[in-house]
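Shown here: the complex without one of its protein chains, the others still in place.
Right, chain A next:
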Amino acid sequence: MPAITLVEAVTQALAYELREDPRVVVFGQDVGVNGGVFRATDGLQAEFGGARVLDTPLAENMIAGIAVGMAAQGLRPVAEFQFMGFIYPGLDQMLSHAARLRNRTRGRLSCPLVYRAPYGGGIHAPEHHSESTEAIFAHIPGLRVVVPSSPGRAYGLLLAAIRDPDPVIFLEPKRIYRALRQEVPDNGEALPLDRCFRLREGTDITLVAWGAALKETLAAAEQLSAEGVEAEVIDPATLKPLDIHTIIDSLEKTRRCVVIHEAARFCGLGAEIAAQINEYAFDLLDAPVHRVTGFDTVMPYYRLEDCYLPDMERILAGVRRTLEYPA
């Protein structure tokens, strides 16, 4: 079995579900003949035909809106937004309808759909191509927000997202689209949504991160291990609803926590995680929950993006400060 990248795992999951479920349709800008600007849908139109893998006219709000109608009428639409920075015209449909149709009709109609978008910085792209605004979506009741961080989790979580009876925002960390390869058996086995993944066992501190930030977080954990500090690394993967229990279970051991995310700090997911730890596990803590995040400013053009994104040094500094508390 050849090892595949994260973006190839996305393609593999889409192909599996297109093959197995005739209700699945894949559409978006350039997803057909071109196979997507990141090649996430490469070869799908050739295999499944233009009736199921469709290029749409260029209108993100339209893409989001028709998915609501398709899903309510019994299809399983998987819509691609080319970059997270261009998803915002579709927010109205996601927030006002996809997230609310089941509730509004008291269960009569529902929206089993997936909105996919590459997200995050670090690929030296033009402005608007490097956003990490997952917290906007996580704030919306009725949505699920899922972020894979490896080829295996991209495959298993995307299958779960397509099969889920409710709308899922599936954010693909494009900085690690091709960063590592894994063997991912194409067996159609989904991974559980709404559950954290423990990526590394440790006893001294809990590091919570998702998406591309896990690359630096795991590297920081290895560095810390060499220094005699064993960090436990947790990937929530489903940011909403958030499985806080796995994080708190970890804190039972470590009593210290750092949350790392690319997104701006203010009202980022780190704030929610810290608040829930305060509410449910204040007595466990030996130090305040610390956040290592993007800065509270506009994502800079690429000359400065490495200064914006949390790197290993900033993560290590945050960890040391938390370990040394109350020094």
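The rule is short, and it goes like this: a contact is a pair of C-beta atoms (placed from the backbone, for glycine too) under 8 Å apart; a residue touches a chain by one contact, two chains touch by 3 or more; residues count from 1.
To be clear about the criterion, contacts and distances are computed from a predicted model.
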Record-based protein name (UniProt) of the chain missing from this complex, from "Pyruvate dehydrogenase E1 component subunit alpha", "Branched-chain amino acid ABC transporter permease", "Taurine transport system ATP-binding protein" or "Cytochrome c domain-containing protein": "Pyruvate dehydrogenase E1 component subunit alpha"
Of A:56, A:182 or A:223, the one touching the omitted chain in the full complex: A:56
Options A:30, A:194 or A:230, residue touching the unrepresented chain: A:194
Where the unshown chain meets chain A, residue by residue: 22, 25, 51-52, 56-57, 59, 61-62, 64-75, 77, 89, 92-93, 96-97, 101-110, 141-142, 165-166, 194, 241-244
